[in-house]
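Have a look at this one.
In this view, the complex is presented without one of its protein chains, the others remaining in place.
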Amino acid sequence: MKDRTLTRRIVADRIFQVVVVFLSFCSILPMFFILFFISKNGISSISWNFLTRLPAPVGETGGGIANAIVGSALLILLASVVAVPLGILTGIYLAEYRKDKFSYLSRLSVEILMGTPSIVIGIIAYVWVVKPIGSFSALSGGVALGIMMLPVIVMSTEETLKLMPDSLKEASLALGVSYPRTIMKVILPAGLSGIVTGMLLSVARIAGETAPLLFTAFGSPFMAANVFKPVSSLPLTVFNYATSPYPEWHALAWGASFVLLVFVLALNLIAKLGMRKWKVQF
Amino acid sequence: MLESAGQMIEPLERAQAESVHHRPGFTLSEGAFRKILYLAGISVLVLLIAIFFSLLLASMPSMKALGIRFLTGRTWDPVTSHFGALPFLVGTLVTSFLALCISILFSLPISIFLGYYHREGKASSFVKTVIELLAGVPSVIYGFWGLFFFIPIIRFVETELGVAPYGVGILASSLILAVMIIPYSASLGREVINLVPNDLKEAALSLGATRFEVIRKVILPYARSGIFAGILLSLGRALGETMAVTMLIGNSNFLPTSIFSPANTMASVIANEFTEATGAIYLSSLIQLALLLFVVTTVINIIGKIIISRTSVT
Partner (left out) sequence: MESPVLAVDHFSAGFDTNQVLKDIDLLIEKNRITAIMGPSGCGKTTLIRCINRMHELIPSARVSGKILLDNEDIFDMDAIIVRRKIGMVFQRPNPFPTMSIYDNVIAGYNLNGIRISKGDRDRIVEESLKKAALWDEVKDALHRRGTFLSGGQQQRLCIARALAMNPEILLLDEPTSALDPKSTAHIEELVVQLKSAVTIIQVTHNIPQAARISDYTAFIYLGELVEFGPTEKLFTVPKDKRTEEYLTGKFG
């Protein structure tokens, strides 16, 4: 009797292990499917023309995604201007005032903002920027993406600064260096690598965002020239062309997807390497 | 070596005397700097409150005009100015819950794989890296891939079953949503399972339990609330997901009748119709949907954080 129960238990254990490994393996399959699909269909579109030309009108071939690439770059720049200074200062606050009663509320707000749907943020940018200006604009897109970048920068700055040993601060203060200078010239530079890694992650997060741009940056077939006018971006291009009925535009979508995917994955990998090297974890 | 001790060269003396009293005028004082930090600390809270009130204000017109019919009405027809959002509430809930159920089937095993069987080592880093990369893939790319991967399969199934072969619909979007939230809930689950104290696991093993039994009887019960919080947070994530769902859900404003029906979620109808919305009530109704999304996801996030903070050691 005992033997049979024991055998049953061991068999159950083995089966369970196999099932766990199998299901885990299945869960990571999509990555390879996606990489395969996008690469297979997208690589053929990649050419110097593709990267430097504007999209061609319907029916013509040989269009490109230059406006999308420049547009994305512009949006990321605008978003960074909005998010980086405020994000770093907030991160400093959370790291320096850890035991403050208010910092709990502040940190909770950051986490809530992190989990807010991107389309809601797009609507807010519409209400705050598009309505007053009267037209879609790169500026409103930058504001939307900046709001999405903010929590990532805050959390990565806070985590990095929390790792800084107290002895660093004490050494500086004991030399008669003021508190603001100690933070800005000693602590912050010492944590620069962690903060930069956080910025890379935040750029990776917003580079692929489409929903907040649907009614802010809106998209445009032209090269970005004016922050008060609509602007294109890589994910918008993918969305618009993928859902269009024209096969030439589908090809553009594949190519744009490939560029976008490679960019986002590369940023993520570099950031992970940075995190592993400097042993930060956010 | 120490002859110079006690003897200063004149310029040095000057510089060192100056160093004692030098207070460069343009430097920020400590008080001002600390005030700036406080302001930054408040800023995110203020931002959230501002978002809430802006959404509320912009939703007023439709709230006043429609009242509760907004949530109970089954017809969403901008042409006749009917704005009943029930189809979208149903679409959102059904796709999210379906996605959640499908994803748990996969994310729980990965959490156990990474949190128990393979906490370190090459297999573990590889799987962890792939999961983290999956979490970083943009939503629009998931949608694009889904169009060419899931849709043909579902169309085939629909034809076999004799149902209208749209391909797009609730099933398609639930599937892509499931794939998208697996990395998120897997990471959360792994952290929670990792936190189970070693001595509990070792105690069970030393009593002769198999690893399956340790998982069933020690780890899962201990990590129960953490796993629940992870599921809750994944739900929050699923509710707000827009692009992939928009591309695969079929954009129909009718109340879905089956798993194969095209439909719309709150997020996807906003994505599809916002730029063409004319008329104050129309726009305001869409914004009201955004308000609803914001409130629900905020509440879910708060509850999830509270549960996690109660169970974690930090």
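Labels A and B are assigned to the chains in the order they are written; within every chain, residues are numbered from 1.
The rule we apply is simple: contacts are C-beta pairs under 8 Å (C-beta built on N, C-alpha and C of every residue); 3 or more make two chains touch, one makes a residue touch a chain.
Since we're looking at a predicted model, the values are computed, not measured.
In the complete assembly, the contact with the undisplayed chain comes from A:Leu175, out of A:Val19, A:Leu175 or A:Ala225. Only one of the listed residues, A:Ile76, A:Val110, A:Leu161 or A:Val186, touches the absent chain: A:Val186.
By the touch definition given at the top, chain A reaches the unshown chain through residues 165, 167-178, 181-182, 185-186, 189-190.
Just so we're on the same page, only the chains that are shown with their structure count from here on.
If each chain is reduced to the centroid of its CA atoms, chain A and chain B end up 13 Å from each other.
Taken together, the chain B residues at the contact with chain A in this complex read 27-30, 32-34, 36-38, 40-45, 47-48, 51, 54-55, 58, 105-107, 109-110, 112-114, 117, 127, 129-134, 136-145, 147-149, 179, 182, 186, 210-213, 215, 233, 236-237, 239-243, 247, 267, 270-271, 274-275, 286-287, 290, 293-294, 297-298, 300-302, 305. Those residues of chain A lying in contact with chain B across their complex are 9-10, 12-13, 16-17, 19-21, 23-24, 26-28, 30-31, 33-34, 37-38, 86, 89-90, 92-94, 96-97, 102-103, 105-106, 108-113, 115-121, 123-124, 126-128, 147, 150-151, 154, 178-181, 183, 204-205, 207-211, 214-215, 218, 235, 238-239, 242-243, 253, 257, 260-261, 264-265, 268-269, 272.
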